[in-house]
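Contents: one structure, followed by commentary.
All protein chains but one are shown at their positions in the complex.
A, B and C are the chain letters, set down in written order, and residue numbers restart from 1 in every chain.
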Amino acid sequence: MGLMTAGQYEESLRKLNLVVYQFGRRVENVVDDPIIRPSMSSVAKTYELAHLPEHEDIMTARSHISGKKINRFTHIHQSIDDLVKKSKMGRLLGRETGCCFQRCVGMDALNALSIVTYAMDGKHGTSYNERFLKYLEYVQENDLICNGAMTDPKGDRSLPPSKQPDPDAYLHVIRETKDGIVVRGAKAHQTGAVNSHEVIVMPTMTMRAEDKAYAVSFALPSDADGIVYIVGRQSCDTRKLEEGVLDQGNILFGGHEALVVFDDVFVPWERVFMHGEYDFTGLLVESFAAYHRQSYACKVGVGDVLIGAAQTAAEYNGVEKASHIRDKIVEMNHLNETLFCGCIACASEGNKMAGGTYLVDVLLANVHKHNVTRFPFEIARIAQDIAGGLMVTLPSEQDLRSPETSKWLEKYFKTRADIPTEERMRVLRLIENLTLGTAAVGYLTESLHGAGSPQAQRVMISRRINMLEKQKAAKKLCGIDIA
Amino acid sequence: MGLMTAGQYEESLRKLNLVVYQFGRRVENVVDDPIIRPSMSSVAKTYELAHLPEHEDIMTARSHISGKKINRFTHIHQSIDDLVKKSKMGRLLGRETGCCFQRCVGMDALNALSIVTYAMDGKHGTSYNERFLKYLEYVQENDLICNGAMTDPKGDRSLPPSKQPDPDAYLHVIRETKDGIVVRGAKAHQTGAVNSHEVIVMPTMTMRAEDKAYAVSFALPSDADGIVYIVGRQSCDTRKLEEGVLDQGNILFGGHEALVVFDDVFVPWERVFMHGEYDFTGLLVESFAAYHRQSYACKVGVGDVLIGAAQTAAEYNGVEKASHIRDKIVEMNHLNETLFCGCIACASEGNKMAGGTYLVDVLLANVHKHNVTRFPFEIARIAQDIAGGLMVTLPSEQDLRSPETSKWLEKYFKTRADIPTEERMRVLRLIENLTLGTAAVGYLTESLHGAGSPQAQRVMISRRINMLEKQKAAKKLCGIDIA
Amino acid sequence: MGLMTAGQYEESLRKLNLVVYQFGRRVENVVDDPIIRPSMSSVAKTYELAHLPEHEDIMTARSHISGKKINRFTHIHQSIDDLVKKSKMGRLLGRETGCCFQRCVGMDALNALSIVTYAMDGKHGTSYNERFLKYLEYVQENDLICNGAMTDPKGDRSLPPSKQPDPDAYLHVIRETKDGIVVRGAKAHQTGAVNSHEVIVMPTMTMRAEDKAYAVSFALPSDADGIVYIVGRQSCDTRKLEEGVLDQGNILFGGHEALVVFDDVFVPWERVFMHGEYDFTGLLVESFAAYHRQSYACKVGVGDVLIGAAQTAAEYNGVEKASHIRDKIVEMNHLNETLFCGCIACASEGNKMAGGTYLVDVLLANVHKHNVTRFPFEIARIAQDIAGGLMVTLPSEQDLRSPETSKWLEKYFKTRADIPTEERMRVLRLIENLTLGTAAVGYLTESLHGAGSPQAQRVMISRRINMLEKQKAAKKLCGIDIA
Partner (left out) sequence: MGLMTAGQYEESLRKLNLVVYQFGRRVENVVDDPIIRPSMSSVAKTYELAHLPEHEDIMTARSHISGKKINRFTHIHQSIDDLVKKSKMGRLLGRETGCCFQRCVGMDALNALSIVTYAMDGKHGTSYNERFLKYLEYVQENDLICNGAMTDPKGDRSLPPSKQPDPDAYLHVIRETKDGIVVRGAKAHQTGAVNSHEVIVMPTMTMRAEDKAYAVSFALPSDADGIVYIVGRQSCDTRKLEEGVLDQGNILFGGHEALVVFDDVFVPWERVFMHGEYDFTGLLVESFAAYHRQSYACKVGVGDVLIGAAQTAAEYNGVEKASHIRDKIVEMNHLNETLFCGCIACASEGNKMAGGTYLVDVLLANVHKHNVTRFPFEIARIAQDIAGGLMVTLPSEQDLRSPETSKWLEKYFKTRADIPTEERMRVLRLIENLTLGTAAVGYLTESLHGAGSPQAQRVMISRRINMLEKQKAAKKLCGIDIA
């Protein structure tokens, strides 16, 4: 069918029959649920921009299977240029939505599987790659959203999967039939889960022989029998239920995460991409993680929004020319562009893998993501500094509308004559949204933990550094013999 | 009457007739309003602890007027020891409430006025100090909460008060009568405003001759005619309206800020402490600011809570012995205790002012507060790192209670066998509360802007440093003649 | 003649007749001067590596004029790939020499002039580009070292060049003849000056009409009549005069800077590349600065050496497995690779200028350099932490050699049985060299000021950011109308 429009995307979601819970109740109409809908709108943006000529080069690609123009989010990277454009697409969408647009995780899962299914076949003589390519064609053809699902609940962190008191703490195959497998378990923190057409499951870590049943990867329609979604709550989520929109800060877009339960779900063979090949779980996790750490390019775009908001707040206060304000704006930009350097460099230094897929430089992707666990927090702190205390003491939109109180707000929150008080309130609420509210979940906490917590990157940096080369260089210079 | 109990305090509030707005509507019953009440409970803690023998030494003092035992929050510091105990009282209450307990601002206003009324009388032959002491005795005798009100809305930041398009952008005297003065204007960001018996108004900055009408300080009952309160909203404030308490994080305490409007309010002469003496506005602002910057000792106590919560979350995940977790806990403590050093040092280096009141070391108080604008943000980042992503993807308490979903939460959020899932949820919600929710308003944003934004401290540091002494030392050592 | 060898380079220097002063005396034999020679050896490395097959791809290029293989340091960048390889060449040589190898500044000057001469001709109908290309061919053909000279002494910082009490505070044309121009002035901080065959002079900042005489750029042989060099001293420079080499730390390589005085020096017309076109001084300064800020890729290579040395010191102490040591090594690498991301990204995002030369992304080059003003200091701090206090309390090499004291050093500085005490001393001296000694000049102080001090980058970041785009994005999201 080619590229979907945002409208077609919304309609396609209406046809799904998802089992979604929120606040202890089944959500009957997911698409129109006021808390979930803004997150759907973010995903819709990935469709909308693909139709705009000015973004076509970034947002679309040519399928290496069909040769057709496809949304880049369904593309397998065929070159360094593809990897670089992926980073730029992330920044673009981050800036357009001011939050998480959820679609990168599926793209990263597809690309990782493209590498790993090819590698498995090479060693084990399986034909996962063929299956995978067929599935990929289906995804590309129908321009689908895939939810890439990796993180298991993990139970007792000191025990491996097969030794857990509850064997379901990690998702696993509980039986095999002629037609496929049956799986049980759950995936936590699933970004964009209820806005997806498909879910692609991968193991959460390197498995050993005894955890073979946990070495499983597959794809399913998101409304397959037995899949249950429980939506997590976010700071300030219920502001979306209030009258008026001003207090939401970002009045257009949002994100969501869900716990996805697999309650004995059947997967047909043609959708199984790994089944017991525990020796490839490491490669799958590492490839997916590298791609997904690159994906934190999006935070540069969200940073753009926060910087723009801080500058606007400074102008509304009439202090944008104060030297300390200018210096703080420079610092925010410096940090944000340092993050941009990271996601560009890991792409630019990418490599062609056996099978033809391009993978980012794993070391630099980890370095990039590790900076993402730090700089947004400092950018947010500076934004709050510039915004001023009013950001957290501002009365509600209802106070602005009420005849009894609006006069006081209009009178006492007035700064420059040409700036309506309401606009000042709007930009402060946006900064609140990004540093304390629903978007802070994505910009701050998810920047820490998404695609792996800080320590995961440190372990990878430690592994990927060529320390011997550095030691040889040092020893040579000070005259120590290098045997 | 001596020391009030927490219960008596609550009853005393019920007798007030405050005009309070929230969400565009008049709040009929302020004390029992679910959003405001937790902040009242925090203030009540300042009464409760004063009755406990283990905290008596910290929480109470001997009045230098009456000789009676009084709550330290109404005390005028008579020694270095008093100043040090004030810092420790702040940490204690921060740890007990996990938020802002609102009473320090009145204490700081009283102490600053004690210095400034004495100084004014010396120069101008006025008798403000006598008036003030009479007022102080009333406050001590009745163990009252005073809201210290300094920050004006400020309108166009590039213009002085008397040049503002709206002359009310700064609070000022609009007329004088035989019995007193009539004032108009507003004070913004007033912490604890609607939990107070009294409001003490001070000018917001150094005034010059042309702004004489703005050089005014006075005290009034909080429900005086013409005073209107509009309560600001906070991140996650409406969780307090939800069924269940778990999702509030801190299920006991909170804070609030309000815009306080003075709509042509009459002040009798005996309550006026400055009226046109613009040459003393600088001293009043600087003294109050120094005391109030010391008061950010409280954030050390809130830091204690966040550290305790992070350690608990790590234990519940079974990872508390991992070297990187231990190291992060050390770092949090190191930063928190560095803050403690600041509030102790500025007290320990305090000085006796003319009139007998002890003032903290102004330079060090500013240095202390300046660190408070930085370290809590890093402590919060580390806390989120340790807590894990679940902190922001956790379903609601209702999901835990619902028969349809509770089984999944119980099953998949289980970690150590001995830890109930509910307790894990509770501690994660507390960390969310402190880093994104209602308490983040106090622990993060207020740490930036309360008692003056970062730049205000930098200006003071610049002024208070003896640079000449340093330059002399340097020049002597490198052989440059010091004429 | 094609690529010179390191030996030929040394011989070519011997033929120069430079006027060099050091410690108040004329240096008769520059090449063999013990303090200068290690810096010559660093430059020689740029010749040596160009002949090694494993480095050929990075170290050489194909001339776009002659089509011949040339040293990349004399190449005009023809593609993104050229820009990326330049960054990698910098890291490679930094790692090989552990210090500044001095040749990048000439490369950056040539590339900047390639852009600016082309642009000037377009506007002014001059033929500078033709002249420049002829000169370039000569440089490429003879594989020469060019010293790019930009920084003027500047005298009174508050006055422009033509208003200075001493008109020579900035280098300028003092007269014009039939055959050329005569210039007077000086260039400060000239890295590698006395190891160069040529000096290329550029203006130090944007000039205005009244400073036309200061808008001058030209090239001269380094031993042209009237050029005088006064070599600056470095921390620990005289250790190179001592018996033994161990205490030098880096026993092979070094750097130097000099004040270069132009005492009424004649420049023939064919060597003049700008003469009064003040409207192009801004472009020249900005292009050169952008290229040269990219060149701080070299510090990543020096960082490699310091990391290698720290790891070795930890191993020699037997503590390399301690978790805090491992974590510190990760941090050093993380910071170092973040710098690498910067120099790769600004290259990867480079652009083709009119005339065909590729220029790095100016914003990102500034961001990169700005990080170089910060991270090496933290890397150095960690290296000293790992090295231990012995790094600064170690007795001299002579104590190790003396029969009276060597027994004590051998006995008491012994750690692991398999590590000779001398090797432990060697690696500690290398860390001292890089963090306090001659190489600290390059790794730390020059990282701050070379290619522009931190504030210069902040100004450029401020100018190059598209703030309007960010503000539009923010306003759209919070519902503020964008007219």
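In this section, contacts are C-beta pairs under 8 Å (C-beta built on N, C-alpha and C of every residue); 3 or more make two chains touch, one makes a residue touch a chain.
Here the structure is a predicted model, which means the values were calculated and not measured.
Displayed chains that the missing chain touches over the full complex: A, B, C (touch as defined at the top). The missing chain, though absent from the display, is touched by one residue of C:130, C:156, C:179 or C:210; that residue is C:156. Among B:367, B:409 or B:441, only B:367 touches the chain left out of the display. Across the entire complex, the residue among C:103, C:458 or C:476 in touch with the chain not shown is C:458. Considering the complete assembly, subunit B touches the hidden chain via residues 84, 95-98, 245-246, 249-253, 304-309, 311-312, 326-327, 329-330, 333-334, 337-338, 340-342, 344-349, 363-364, 367-368, 370-371, 423, 426-427, 429-430, 458, 461-462, 465, 467, 469-480.
Panel shows subunit C; residues 21-26, 151, 153-158, 165-166, 168-169, 186, 188-189, 228, 230-236, 238-239, 242, 247, 257-259, 261, 317-319, 322, 324, 373-374, 377-378, 380-381, 384-385, 388-396, 398-402, 404-405, 408-409, 411-417, 432, 436-437, 440-441, 444-446, 448-450, 453-455, 458 of it touch the chain omitted from the view. Where subunit A meets the chain that is not shown, the touching residues are 323-324, 327.
Everything below uses one rule, namely that only the chains that are shown with their structure count from here on.
The mean-CA centres of subunit A and subunit C are about 40 angstrom from one another, to the nearest whole unit. Subunit A and subunit B have CA centres that are 38 Å apart. Among the residues of subunit B, those in touch with two or more other chains are 324.
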